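Note that one protein chain of the assembly has been removed; the remaining protein chains are unaltered in position.
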Amino acid sequence: MNNNLIKLYKSLYLTRFVEETISKNYSKGQMRCPVHLSIGQEACATGLIENLKKTDKLFSNHRCHAHYLAKGGNLRKMLSEIYGKNNGCVGGVGGSMHLQDQSVGMVSSIPIVSSAMGMATGNALYQKRNNLNEITVIYCGDASLEEGIFFECANFASLHSLPIIFACENNLFSVYTNIKERQIDSNFKKYASAFKIPYKKIDGNRVDEVYKSTKKIINLVRKKRKPYFVQMDTYRYKEHCGPSDDDHLKYRNSNEVKFWQSKDPISYAKKLMKKNNINEKKIKKIEAKIEIFVNKQFKHAEIDKLPNYKEASKHIYV
Amino acid sequence: MNNNLIKLYKSLYLTRFVEETISKNYSKGQMRCPVHLSIGQEACATGLIENLKKTDKLFSNHRCHAHYLAKGGNLRKMLSEIYGKNNGCVGGVGGSMHLQDQSVGMVSSIPIVSSAMGMATGNALYQKRNNLNEITVIYCGDASLEEGIFFECANFASLHSLPIIFACENNLFSVYTNIKERQIDSNFKKYASAFKIPYKKIDGNRVDEVYKSTKKIINLVRKKRKPYFVQMDTYRYKEHCGPSDDDHLKYRNSNEVKFWQSKDPISYAKKLMKKNNINEKKIKKIEAKIEIFVNKQFKHAEIDKLPNYKEASKHIYV
Amino acid sequence: MFKRNISFTEAIREAVFQSIKKDKKLFLMGEGVDDPSSMWGTIKGVKKKFGKSKTIEMPVSENGMIGVAIGSAINGSKVLVNLQRVEFALYAFEQIINNAAKTSYISRGKHSVPIVIRMVIGRGWGQGPEHGQSLENIFSAIPGLKVVIPAFPEEAKSMLIASIFDPNPVIFLEHRWSHFTRGKVDKKFKIKKLKSFNKITSGSKLTLIANSVNVLECLRVSKLLKKYNIDIDLFNLCMPNPLDLTEIIRSVKKTKHVITIDLSHIRLGMGSEIISTILENRINLKSPPIRLGLPFHPVPSSRGLVKNFYPTGQDILYSIQKSLKIPKVKFSQILKEYNLKSEKLPIDVPDPYFKGPF
Partner (left out) sequence: MFKRNISFTEAIREAVFQSIKKDKKLFLMGEGVDDPSSMWGTIKGVKKKFGKSKTIEMPVSENGMIGVAIGSAINGSKVLVNLQRVEFALYAFEQIINNAAKTSYISRGKHSVPIVIRMVIGRGWGQGPEHGQSLENIFSAIPGLKVVIPAFPEEAKSMLIASIFDPNPVIFLEHRWSHFTRGKVDKKFKIKKLKSFNKITSGSKLTLIANSVNVLECLRVSKLLKKYNIDIDLFNLCMPNPLDLTEIIRSVKKTKHVITIDLSHIRLGMGSEIISTILENRINLKSPPIRLGLPFHPVPSSRGLVKNFYPTGQDILYSIQKSLKIPKVKFSQILKEYNLKSEKLPIDVPDPYFKGPF
């Protein structure tokens, strides 16, 4: 249990520290692409993905840093990509919204809302047809449930009983717009039920709960080869796109903000560790090690070279 | 009651006779466009639409003859359109799949599955915003519930509480493909519930039931300004597209075909009338009158002129 | 090389059957993929012959379907998607343009998308505005897609095989009228290289570029003109994307006369790209280039309205006369012979000539 907690915390803290560093350094103007930070939402990524095997496949959207890191994606390549450098995971053609790392099963991040949904479903079809022991996870936001393609994929996944988990991070907002203005309520069970897809709602800020619940779900999906819908309620701290807070804009209720801050996934995990007799010192040591590692990767990315413009016209076709 | 039954029967018989005549004459090669006949499904159109006001707006799909006629669309113009003639309801540019008659609120038929859904929802939004006492009805097939746009519209209609009825004719097939191969089951309540849209399933072959149930529903939608989903199970007799039977292809179970034929909406309505002491003679008289009328319209359409090709380049813009 | 006279439909089917045999990673997907019509017989019996794992019946959800095809394909499946009409793909433009076309580019070639999306172009019998578009120029304006349009049975077979075994996403456009053509087709399975143009007839007087059913009409015209000593370099633009105009440039340098025929609208059609490129290449034409194709409005349904809509053999002849300034007397003789040979059939069904054999 303790080992597990530590593993989870490492992943959480890595993600948080990487994104805090992005946030801190963004204004230097070297990360010249839009960034969508997951700060506040880390447990949704860590808790579930920690249960996946390397061979399991992950798909993501515009807010993909946490998923990439939790899946074990190469940090240096991620940062180099965000810096627009030649060592980027896709050589700089994609930027922050297109992270992928084939070597760990982080297949694709697509910044068009719900666009990765079809590909993920196709991936699960492939796994099923070829009797692979893998599963597919598609991370999506609450707004992605408003795109027709989600329903098309849910229908197909259910009809063909595919090993796919729709992992929905409900942070209540699409950019500045509350889910109340977009959907009739924020209980997604109704969508899953429409396709007889089993559903579970999880507190997305509690890494232990996400971990425990999704462990069972993942086992089920792997064994039974059928889809599952997981709703993880959570909250984003920073602005939708960019490095800063935007609470001054007042589109989010300040009590709501406070409520979610009191449920901070990192603090929560820390408390858990303490409860399990992992002391402050040990935690600090873990954190320090991560920080050193992360800072080094940032340095690397900063000094990586810009790609040669001739690369831009390559790979249009295979 | 009797008057009502007679009215319903007239509409049913008109539709049946028109389509039987199309079927009979199609091989003469003068109706040179694809036709999707509603023979067997007439009660879904008649029973519901008979309750609508002229100002209520109707949208349809490729299988639009019955809807057009039930809504009071001009028969001559419909036939002329199918014959590709200049008196066609859209001057011959559309053919059988694009019937519309503004004067009676038959707004548009679009032969791309579910494509009229968005327009219908927008129409209901217009009615709501302008406090009109109208409602919108969108006829759609079972397959149209597989297109993402249906879910997008259902969400929007529910969220904004729009006066729209999703009138789904479930004939169990999309072309030759059984619904079992396309959806997890054929109870559409699950889709309606996903958006908290009230739902009712009706025997689509019993015109009295369709009429009674939808009367209440239409009143409700008109008063409460909110959407409703109506599932009408029914069966098409002819091939998906074209004038003939295709039972020799055996894509439909012969017992199933027989079962539905035993539930023929015209025979059923006839029995009803007899039960209500409308005698055979009276019925024959009604039918004869309709037949004379219809035959005359066919003659008209046959001798209508082909449109001048110069019309083809008009109305690209308003 | 053993060639039989078979139909375009049979050629497609043979390509599908042989490809499934060659590569067990291939499967078919579509609405009604194994129904009694089975894309007008082009894929009839796949399930019966190869088992149900080779055909996946799809809900009527085009965008999701293309997404699923892409997702299967980046893993190593080869997917042949079947759409009865080009228009149904409009629902799937998002997946086609965002994912099919860009996956190789974005992944720096780590992912490939070996899918073929067969789409049928409707014409005749009152198809009308939403069942008669071709859109090949639009697909050809998207980098990362390949666009293939066979005109003859032989091309249908060899290019479908080539498309299936191409690692890139291919939009495979079949004209409904092409299905009826017949011609000699090699029985062997062979993976040829896809190329933009197939040369159909050779000549020195004029370069004529068309594709799909328009090529058939051009062939008839070219054969006729040959008798009158007017020999034409006729090209079938069978892969408009990616577009390699080398051969065309060479031909036009020789002929100094060029006519293009677009399957879709003239406006922003392949003809516009071809002609601009020719001009950029400093070729001095002896007469202005001519573009034929559809006028810039939707496809009307009635046979009364499609008169003057689709380019005809006569239109092509007149354009050639205009370009080459064929003497009046000679031209009226040509026209007479053309009219004699072309039967007076309704405008909305394929001319018997179109059936071939080619």
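Think of it as A, B and C in the order they're written, each chain with its own count starting at 1.
In the analysis below, a contact is a pair of C-beta atoms (placed from the backbone, for glycine too) under 8 Å apart; a residue touches a chain by one contact, two chains touch by 3 or more.
As the structure is a computational prediction, the values presented were derived from the model and not from experiment.
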Omitted chain's touching partners, listed by label: A, B, C
Selected from B:Ser23, B:Asn74 or B:Ser115 as touching the chain missing from the view: B:Ser115
Sole residue of C:Ile290, C:Leu317 or C:Ile334 that reaches the chain not shown, by the stated touch rule: C:Ile290
Candidate in contact with the missing chain, chosen from A:Ile6, A:Ile112 or A:Leu220: A:Ile112
Interface with the unshown chain - residue positions in chain A: 32-34, 84-86, 88, 91-98, 110-114, 143-144, 146-149, 174-177, 181-183, 246, 249, 251, 305-309, 311-313, 316
On chain B, residues whose C-beta touches the chain left out of the figure: 90-91, 93-94, 98, 100, 102, 107-108, 110, 112, 115, 117-126, 129, 148-149, 152-153, 155-156, 159-160, 314-318
Touch residues of chain C, complete complex, unshown partner: 63, 87, 90-91, 93-94, 97-98, 101-102, 105-106, 129-130, 137-138, 140-141, 143-144, 243, 264-265, 267-268, 270-273, 275-276, 279-282, 285, 288-291, 296-298
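The rule is simple: only the chains that are shown with their structure count from here on.
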Maximum centroid distance from chain A, chain identifier (CA atoms): B
Intercentroid distance (Cα basis), chain B paired with chain A, Å: 46
Centroid distance [mean C-alpha coordinates] between chain C and chain A, Å: 43
In chain A, residues with contacts to at least two other chains: 148-149, 152, 155, 159
Shared-contact residues (touching 2 or more other chains) in chain C: 58-59, 61, 63-64
